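Just below is one structure, and these are the notes that go with it.
Only one protein chain is missing from this complex, and each of the others stays in its spot.
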Amino acid sequence: MRFPKPRRVTLYILLVFFAFLFLLPLWTCITTSFKPVHDVIYTTPVELPLSPTAEPLITALNIMQRPLLNSFTFTISAMILSCLLGSINGYILTKIRFRGSDTVFLFFSIGIFIPYQAVLVPLVLTMSKLGLFNHIEGLILTHTAYGIPITTLLFRNFYGVIPNSLIMAAKTDGAGTWTIYRRIVLPLSLLPFVVAAVFQFTSIWNDFLFGVALARGSEAQPASVALANLRGTTEFQWNVQMAGTLWYALPVLVIFFVLGKYLMRGYMAGAVKG
Amino acid sequence: MAGNQLPGRKMRLPSRTMLTKDRIVTLILFLPSLVLVGYFVYVTIGWNVVVSLSDWKGLTPSYNIVGFDQYTRLFQDPTFFTALKNNLVLILLFVPGSLFLGLFLAILLDLKVRGEGVFRGIYLLPFALSFVVTAVLWAWMYNPSIGVINTLLMKTGLGFLKSGWITDPNVGLYCVVLAIIWQFSGYTMLIFLAGIRSIPESQMMAAEVDGASGFDLYRLVVIPQLKAPALSAFVVLMVFALKAFDFIFVLTDYSDYTYILPLMMFRETFSMNRFSYGAAIATILFLLALVIVVPYLYLSFRREKE
Partner (left out) sequence: MVSVAIINLTKTYGTTAAIKDLNLEIKDGEFFIFLGPSGCGKTTTLLCIAGLLKPDKGEVWLGNELVTSSERDVYVTPQKREVAMMFQDYAIYPHMTVFNNIAFPLEVRGEDKSEIVKRVTATANLLGLSQLLDRKPRQLSGGQRQRVALGRAIVRKPKVFLLDEPLANLDAKLRVKTRTDLKKLQRELGVTTVYVTHDQVEAMTMADRIMVQRDGVTEQIGTPEELYNHPANLFVAGFIGSPEMNFTDCTLIKEGARLWLDAREFKTPVPTQVAPKLESYVGEDLIMGIRPEDLYERKSVKGSTQKNALRMTVDIIEPVGPYLLLHLRKGRCSLVARVKHTTARVGQEVDIEMDPSKMHIFDKKTAKAII
């Protein structure tokens, strides 16, 4: 539908205005990350640095290095595990089915929406009992478990589209449950795996609550918690804070720019974050 | 040919209906997820309820069941009502705010815009970021002395609008709402845009032939058909507004004017070590979320069945 000319101009003005608002915080984050303290005080945040320096980035990286590595470790492990389990569940819930499989799915779905505060106390107790409190393994286990509901939903949506005749054909061809998964369903799952992996990577990487409850102030501390601490310890070093933010946001930004298309599919599948 | 007796036929190796090899394989494959979700979602929620009924205080667990004491105390605690009130204000401003801004952006992008993909990417970008990132970024935006907003106001001659923003008890909560609308409206835009695009173009053409044009087209034809995406976005936003924690925790710590239930839960539990009290708050949060989510899940299940 086309509007007359003056209206189109207004339309683009609005679009650009909103784009400016949405990008402003990120833009000032980037400019400030490259500013020495002097520039932070004597230039406006939107301006480019007068004398650009990598100093804040290096300082921030020194502080954030270990937490970033932690985050990579548990994010990637939990991402892989929750995707694999989600894929298997999606297969079982759509292609094998059994009495009550819809109910099981409903119970899984509730897991997507629960406020994690409601499990926090027992979770901390469980991890202490298992000796996984303040350990990366504890974060892997936690993120895997709470990732299963959403990955199950994603894979179930995708597998619903695979025709049942394909599965029936494989059965009469002699393939059992596992062979059908391995030889038919899994090879057809590239797209859902990319969508679920991208989705899981960003939401696990972005998590703060589990990190702060399970690994605060320890060697296993995730980058999100480290960044929050950085904010406390570098109260007036805005450039270092922004540089730390940039480091922490970088993997997600890269995913967003390279694989954004798949991330959007994840968001649209009724997915939630938080 | 009636009856079960057919001459010359024998049964060969009848396999029993139960416990075939495939069923065992299925069970083994399904078991890890069942155990993990069963334990980490359902057992822990039940356990949390048990803790909330006990008098556990301090670092050693105690399961001395005292009934609803914690809940009674909670309903006499003025900070609980402060938190509840702030939570409500947050929901009432944030949910409609994100829905309207998202819908507005979706309609703008639907008007055959050049570079639609770029704009869509820009609007959605904040949603991909961690709340911790958002918090740090907006702390910088709101900083009263050299923060982005005040500096820009000064430079544009609007200095009289300068404010303490997030540090000002009068506007702090609204600053929080603004920042999370910034983060979530890209998501609602995405959901609405998908909804708009699923309406067949022939319908729009028919409406144009019938004489509707411009924003009337959206008001009369498109928006009434966006109930389903609006509902799912609504549920997501509601649940988030209920459990929002990371952002406020990092941005304002435990300030009174932004104190909401999840913060209270975390503080009572992990700073004050009043575990049973924290568990009671958590249980209330869970029940509130259930009230929003269960009807929604029930509805979408019924729709799927049809």
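For clarity, chains are labelled A and B in written order, and residue numbers in each chain start from 1.
Definition applied: a residue touches a chain if its C-beta (ideal position, glycine included) is under 8 Å from a C-beta of that chain, and two chains touch if they have at least 3 such contacts.
Being a predicted model, the structure only gives us computed values, none of them experimental.
Summary of contacts with the chain left out: across A:Val46, A:Leu106, A:Leu125 or A:Ala175, the touching residue is A:Ala175. The chain omitted from view is touched by exactly one of B:Thr20, B:Thr72, B:Ser198 or B:Ser271, namely B:Thr20. Touch with the chain that is not drawn comes from one residue among A:Ile184, A:Val198 or A:Val252, which is A:Ile184. Contact between chain A and the unshown chain involves residues 163, 165-166, 168-176, 179, 183-184, 187-188.
Everything that follows uses one rule, which is that only the chains that are shown with their structure count from here on.
Taking each chain's centre as the average of its CA atoms, chain A and chain B sit 15 Å apart. The touching residues of chain A, counted against chain B in their complex, run 1-3, 11-12, 14-15, 18-19, 21-26, 28-29, 32, 40-41, 44-46, 85, 88-89, 92, 96, 98, 102, 104, 106-111, 113-123, 125-126, 142, 144-146, 148-149, 152, 176-178, 181, 202, 205-209, 212-213, 224, 227-228, 231, 238, 241-242, 244-245, 248-249, 252-253, 255-256, 260, 263-264, 267-268, 270, 272-274.
On chain B, the positions that touch chain A within their shared complex are 21-22, 25-26, 29-30, 32-34, 36-37, 39-45, 47-48, 51, 61, 105, 108-109, 111-113, 119, 121-141, 143, 146-148, 151-152, 155, 182, 186-187, 190-191, 194, 204, 208, 213-214, 217, 232, 235-236, 239-240, 242-246, 249-250, 262, 265-266, 269-270, 275, 278-279, 281-283, 285-286, 289-290, 292-294, 297, 300-301.
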